[in-house]
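And then subunit A:
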Amino acid sequence: MVSSIEFDLIICGSGLAGLRAAIAAAHKNSKIKIGIVSKLQVMRSHSVSAEGGTAAVLFEDEGDTIESHIYDTVKGSDFLADQDVAERLCMEMPKQVYQLDRWGMPWSRRNDGRIDQRAFGGYSFPRATYASDKVGFFEMQTLYDTCQKYDNIEYLNEWFATSIIHDGKQFMGITAIELSSGTFYTIKGKALIIATGGAGRLYSFSTYALSSTPDGLDMAFRAGMALKDMEFVQFHPTGILPSGILITEGARGEGGYLLNNKGERFMKKYAAGKMELAPRDIVSRSMMTEINEGRGFKHETGVDCMKLDLRHLGDEKIKEKLGGIREISIKFSGIDPAEEILDVRPVCHYMMGGIHTDIDGATELKGVWAAGEAACNSTHGSNRLGANSTSECIVWGKITGELAVDYIEKGIPNNPWPHHLVAAEEKRIYDGIFRGHGDANPYEIRQELTDTMNERAYVYRDEKNLVEGLKKIRQLKEQTWKHVDDKAKEYNTNFTNVMELDSMIRTAEVVLIGAINRKESRGAHARTDYTKRDDANFLHHTLAYYDLKEPIMKTHPVTITKYQPVERKY
Partner candidate 1 sequence: MNPHDEHKEGIGGMANPGRYGIERIAYWLMRLTGLGLLGYFIAHIYETSNILRGQVGWDEFLDLTQTTEGHLFLTLVIGMCVFHTVNGIRVMLGHGGIGVGKPARPDYPYLPASQNSQHKIGIYSAIVLAAIAMVYGMAVMFGE
Partner candidate 2 sequence: MLRLPWYTEWLLCLVNKMRESHIMKIHYGTALAAIGLVAVHILMRLTQGFAESLEYESVIENYKFLPYAGLLEIILILLSIHGFNGLRVILLELKQGRIYEKAVSYGCVAAMIGLIAYGSRTIIMVNTGMI
């Protein structure tokens, strides 16, 4: 018999989105039992790494408008955002910033006591609400601590979810492994919110936590839900060398310069109006163009890079507003940004794509919602603006949390439990992976996969490289890496690592196929063989459905309300 536990609402993932959903649900109904399932200890989620800001319109009295936030988001998305969704984000956000304030968020303050905001890429008003340069960390802390108020939230720390169980009509539960004991569980539930975050570890040069693998996405994918717009991967201009840890856009927001080897602020050539604060896709492309045309630098590891100059900000301002990156660069790169220039390079930073949802965060399966980076409700289209992601997590965390409670309260038909699906899942992971055999080292396969993605599907892409990349991924898939050498039950991360790899291979395929199919350049997807945006043929979302052989690709229309696509210039 498989061990089994039961909740009303299961929240899979405990980043900003997951925790915000938990609070919303617990607050709405103190009777329902909520279980937060996370493969990490709840408060260790990747969201703690978010640095720069959370976008919201707070200073309407000083000239900012919600309308402008909406338009900046839509324009930033290269018109692939669903405009009604972007509108919902921008309308809801101010309230959420104040809500966090009331829960104890240590927002940075202006001298008059109001919450401060800083400039961020692609916005026409400084509206990135910040708390030094540890926004995500403080938000996570605020949400985790606020969760402590509610007795109906249970924390399943270090439980690795492996699959979604449904009967074809509605959600029934999930399967998961409790890491500390190695026990395989079914967790029955009436509703599920997937908040498993992004998949940025598909790339070896990445700002993400090492745990940001696509197992959550893949779980939904295998359960029949579509992955949307996966070809759009954001590369942040400033990943520090050699670690790839992020230097927040806030560094440029506070006035930092990007320099080429002639000592020029080269952004004047590419986005004279916004300079370093153009949207990320544009800055990253500009940097790669400079490097490709020979105006870059070589880091001592041999990697090409550009320079980020913060020296003119002065020691005090850096300590006050950029303390976290100061710590990171001194510690990990041995450079004090007040004294020396930093070596930076575009780095994998965000997945615009994710599980296909509607404006409410509902997926195609009844009883399942998705929120945060794991979801793709199409707020960000083909390029997310900085600071809009934590906002999205918070807004749709709240929305999905409340909707899931509504759904549970209405009562759900008690359909028979599909035992065979649990048995099949057990077979898949234990017979297929845990007891597998082979001599390919899964860790080396993972390295090869992420290197391939870095090499073939980076800032600039073309047919040849993408096809090569896909071929390589499929070769790796065929190798005999499906085995777990660690035979112990307790805390077997070797096992979860191989399951992560399994999901990475499938997701990498979806990214590459989507990129091959999209024969245009839009937002973060820049093809050197199709350099123009092509609204006639590609103003649509990409959907990918799971199939045994290869994903089935479809398209989905973009919702356009007020803003017709125009050329995107900064």
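A quick word on the picks: all candidates are chains of the complex that A comes from, given by their letters.
Heads up, the rule we're going with is that a residue touches a chain if its C-beta (ideal position, glycine included) is under 8 Å from a C-beta of that chain, and two chains touch if they have at least 3 such contacts; residues count from 1.
Values in this document were obtained by computation on a predicted structure and should not be read as measured data.
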Spot the contact partner of subunit A in this complex among 1 or 2. 1
Along subunit A, where are the residues that touch candidate 1 in the complex? 132, 319-320, 323, 326-327, 330-331
